[in-house]
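Every protein chain but one is kept in place in this view of the complex.
Letters A, B, C, D and E mark the chains in the order given here, with residues in each chain numbered from 1 onward.
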Amino acid sequence: MKLIIAIIQPHKLDEVMDELEKAEIHLKTVSNVLGCGRQKGVTEVYRGVKEAGNLIKKVKLEIAVNDKFVETTIKAISKAAKTGQTGDGKIFVLDLEECYRIRTGEKGSEAIG
Amino acid sequence: MKLIIAIIQPHKLDEVMDELEKAEIHLKTVSNVLGCGRQKGVTEVYRGVKEAGNLIKKVKLEIAVNDKFVETTIKAISKAAKTGQTGDGKIFVLDLEECYRIRTGEKGSEAIG
Amino acid sequence: MKLIIAIIQPHKLDEVMDELEKAEIHLKTVSNVLGCGRQKGVTEVYRGVKEAGNLIKKVKLEIAVNDKFVETTIKAISKAAKTGQTGDGKIFVLDLEECYRIRTGEKGSEAIG
Amino acid sequence: MKKILMILTILTGLFATGWLLAEEPAATPAVCGVAAEPAPAAINTGDTAWILMSTALVMMMTAPGLAMFYGGLVRRKNVLSTMMQSFFLLGLISVQWILWGYSLSFGPDIGHFIGSLKWFALSGVGSAPNPDYAGTIPHNLFMIYQMMFAVITPALITGAFAERIKFSTFAVFSLLWATLVYDPVCHWVWGTGGWLKTMGALDFAGGTVVHISSGISALVFALMIGKRKNYPARPVAPHNMVFTLLGAALLWFGWFGFNAGSALGANELAVTAFIATNTAAATAALVWLFLDWLVIGKPTALGGASGAVAGLVAVTPAAGFVTPMGALGIGILVALVCYLFVSVLKHKFGYDDSLDAFGVHGVGGTVGALATGLFATKMVNAAGNNGLFYGNASLLWTQAIGVIATMAYAAAVTFVLLKILDKVMGLRVKEEEELIGLDITQHKETAYTLVD
Amino acid sequence: MKKILMILTILTGLFATGWLLAEEPAATPAVCGVAAEPAPAAINTGDTAWILMSTALVMMMTAPGLAMFYGGLVRRKNVLSTMMQSFFLLGLISVQWILWGYSLSFGPDIGHFIGSLKWFALSGVGSAPNPDYAGTIPHNLFMIYQMMFAVITPALITGAFAERIKFSTFAVFSLLWATLVYDPVCHWVWGTGGWLKTMGALDFAGGTVVHISSGISALVFALMIGKRKNYPARPVAPHNMVFTLLGAALLWFGWFGFNAGSALGANELAVTAFIATNTAAATAALVWLFLDWLVIGKPTALGGASGAVAGLVAVTPAAGFVTPMGALGIGILVALVCYLFVSVLKHKFGYDDSLDAFGVHGVGGTVGALATGLFATKMVNAAGNNGLFYGNASLLWTQAIGVIATMAYAAAVTFVLLKILDKVMGLRVKEEEELIGLDITQHKETAYTLVD
Partner (left out) sequence: MKKILMILTILTGLFATGWLLAEEPAATPAVCGVAAEPAPAAINTGDTAWILMSTALVMMMTAPGLAMFYGGLVRRKNVLSTMMQSFFLLGLISVQWILWGYSLSFGPDIGHFIGSLKWFALSGVGSAPNPDYAGTIPHNLFMIYQMMFAVITPALITGAFAERIKFSTFAVFSLLWATLVYDPVCHWVWGTGGWLKTMGALDFAGGTVVHISSGISALVFALMIGKRKNYPARPVAPHNMVFTLLGAALLWFGWFGFNAGSALGANELAVTAFIATNTAAATAALVWLFLDWLVIGKPTALGGASGAVAGLVAVTPAAGFVTPMGALGIGILVALVCYLFVSVLKHKFGYDDSLDAFGVHGVGGTVGALATGLFATKMVNAAGNNGLFYGNASLLWTQAIGVIATMAYAAAVTFVLLKILDKVMGLRVKEEEELIGLDITQHKETAYTLVD
């Protein structure tokens, strides 16, 4: 089992969600984060003061999947999230040792889906 | 050492915190996330438009523990967070390679608690 | 490759960012979290009711780095985030199996930086 | 299904009334008609301008004023439910007042206890001034000005049962309470022939009518509905103090309409009341901040806001009868007493008056009513009376009777109402709904989105 | 570069105008001077006080009222852009009105269709009352009171194109629309000599002038600019319902200035309008909540707010002509019809009137204009007329003509304007900009920070 963490552009969330649905990846957890990367944000200006915009709004997806779904998931995300411009984001894959479904007490790869 | 990540119902946070305290797990980090899972959220309606509610408010707990505490932690969370209805959430266990306490510079299992 | 997760005091964020820049660690993801630890927060009081303040605002940094940068990164964070008082936070190191840059499709240690 | 039928019935009823009465003016040509009627007493445009504006100001106190003040104090998941209670009452009581509320409160007296239904649906309430109430403004302006007081009073109670009430029960309760508690008490104190008025009890802008009646009912409600889950073990921090400060400031602003408007004209008395209002609010805010500083080491923003509201409450019955220095004294007094109740005694007793509807309005109103018996002076208002400090002890006594009677009556009726409603509809939402929050479970909405 | 030149030209133009006209008073000594002129008709201070205040209230309806109401309904990334549209119009139309808007609307009649430019830059618009419009207040007070109506009307339209409009196009459109649609329609209905006025069409406070004209233009705009990306597949939840409720309550508050102020004095008529306004708003809010209860099982806060606004819209043309019970009937009617449009028909037709500018203002305004033809009665206002329910069918017919003429004219001009602007400047931002949000792409700002 793997835990896939993806950092994407916020306005790509809808498309990524759709693409994941298509790929039958239904379960995920989403949160707001701020990214600091190569991308220079659109500079914000307040009374003439430029905000370097070095922290840019991003969305983080966390998806726990069985090993055989890893590639599908990554492809789906990459496809939908890609614009070709800096700031598109990253996908990280971590090893997931164990997984429990609280409701049923199931564990392992049964619990994940 | 393990890093335990739990996604729970927001209104169960208080009980989970209490149960963890009882199990002597004092240190943790909490954040807001949105979950997309089996659970169909209570549909929201705005001027007749139904919000599918496919992103539902959840709370995420991150708890780094020494190996011997893993089971206690998982039990405590499961016990308190369980309602038996879809949406109760998941617990993920990752291997934690190293841990530092910034204040003292301690590392490893000393630093964790 | 490692994924470094650091929980720090919010008001130390600026300094930590600066120190990481100096150490040439440019890419990172930041988010708001609430920490529950040893630190007793400044108690908040609302109409005489004391908020135990057991959930204290913290900032979380997630930084994916190549192995040789792990130590530099940890040092940079520790140095800048340390005040010597409880609440300074923790640094967790996880093994990172894979990493993709969405924009280019690169993977592995090329993709990380 | 039953519910749907019920609603349909109500809707049809409203419709019918509308239609029917749309035909009715023929029956009362002289009252609604502006042009048809040779206005006997002349209307003063300055007075009218000020009361029009005051009416708008008091309307604004309920929503957004109180809605924001209370809304900021609850948790994120209950903010809409809390705000909506105020907003809903603006709709509900506006209609109730026009149909029968005004008539019960100010209509021709029946046994010094209540008004008759003679003015049902405003029949007979036209543009000609009613010198019993206000000789220089249209009678129907007096009517709608008073409406806004009837609206805000049950809205104040909502602070007691926030975060756990069933919306339907709240709606029914409010309609009954307005009719059975507010209208009679209003008649006692302000209606021509009302027994407290006749007795000489002073209540310039509603310390008894508005604040004591709602405050004591809030206490009864808090006791009967029970505490919020996990209270007081897990204190609830205000989810948005900016909203609360915004609401408090709007309340202060609107209160000028409430108190200075109660002079029912743009005259010297209005100015007196205006100054007293501002002075008491300012003083009570300062004293509360000092107390915070003493007791918890720092002045708090919520303390300042609470003090200001307490000061405004307490000066309400006194505003037209006291000197600026009297108002200052009232401000000090009420801050001390309310601070004690809100920050100390409530926790001793352990009831969950969630947003301190009793602690601020009930207690503050009582302090104000009694303080009027101390600080009132005929030098400020010849139509008033002298209080204890001006050598007349009897006024204090009269004031106390007003307080006690209102408290006893409001508490008793609220108690009976709630007993019945508890049986018939239930007061609280289910525990799980309470935990999940009222916004989503009672209204299918959430206040804030999390991602864009 | 071209843009910069354009702006510089405008700036210089403004400058020049300022300077030039600063010299001009010599030419119109009698009109601006307060002291210089022996006021022929006496000004009534009470009336003046009320209209001063009403002017401020109507100003406040646009910002913060409408700005908060609309701002809460959009997504986090578009809130500033939405609020700024209202705020910007306050600036833009204030200047337009002073320079030529007032003259076109209320100036000496040209062919029953429009005012002349004789009052350009307020030349001739001084303190002396203009008995054609308001005999007891300064003429220039009437001018600035009417200005606030001219400001809010295009602001209402912004609800139709929220979250995708190009700011520059919006600015140009608004200026042209105000001049080519608002000013003429205003003249027809309210200007001395205007053809609808002459014909006897009743529009007390702007049902036709304000709400129908903007509502139908909003529909045309929504159709021509097209749907928001992903609409309706991904419904947009209001990002901050507290702001929306705050805005709705402020609109209600300000509407007293809008409707009761339209009596142009602190008189019996103002009180009539005030009561009608409050009654219709309250009733429509209640009915909408009941409908929510029936249809989706729970009353919603947004439903209450929408109902209140719909009620306020519909009572606008009727406020000074109907009894309180008539207002109640209008409230019921409009809630039923608007509910149908906003919650059902819009989705059937599939256009993206994002914040229901047409559904509430266009539809509600039409209901109100026609209902005036039903409920109006001379018993309330001898200067008005009787409607169908009082035995006069012809008024309904006149009202219908007013509605149709306004709709046809406003829709046609808006259509042509948009066709041209689409060619010249483009209506929408780029798709990517829309996805990223207008705040950052159109204004280089974001509304909220994420870390302290």
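Quick note on the criterion: a residue touches a chain if its C-beta (ideal position, glycine included) is under 8 Å from a C-beta of that chain, and two chains touch if they have at least 3 such contacts.
Being a predicted model, the structure only gives us computed values, none of them experimental.
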Among shown chains, those touching the left-out chain: A, B, C, D, E
Hidden-chain contact residue, picked from the options D:S86, D:S217 or D:T283: D:T283
Options D:M61, D:M83, D:I225 or D:A308, residue touching the unrepresented chain: D:A308
Interface with the unshown chain - residue positions in chain B: 10-11, 13, 30, 32, 57, 59
Interface residues of chain C (partner: the chain not displayed): 11-12, 14, 32, 34, 42-46, 55, 57, 83
Residues from chain E at the interface with the omitted partner, ascending: 3-4, 7-8, 10-11, 14-15, 17-26, 29, 32-36, 39, 43-50, 52-53, 55-56, 59-60, 63-64, 67-68, 71, 79-80, 83-84, 87-88, 90-92, 94-95, 98, 121-122, 127, 138, 140-141, 143-144, 147, 167, 240, 243, 266, 442-449, 452
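Rule of thumb we're sticking to: only the chains that are shown with their structure count from here on.
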Partner chains shared by chain B and chain D (touch criterion as defined above): A, C, E
Far-end chain from chain B, centres as C-alpha averages: E
Gap in Å, rounded to a whole number, between the CA centres of chain D and chain A: 51
Contacts with two or more other chains, residues of chain A listed in rising order: 10-11, 30-32, 34, 55, 57, 83, 94-95
In chain E, residues with contacts to at least two other chains: 77, 237-238, 296, 298, 300, 302, 437, 450-451
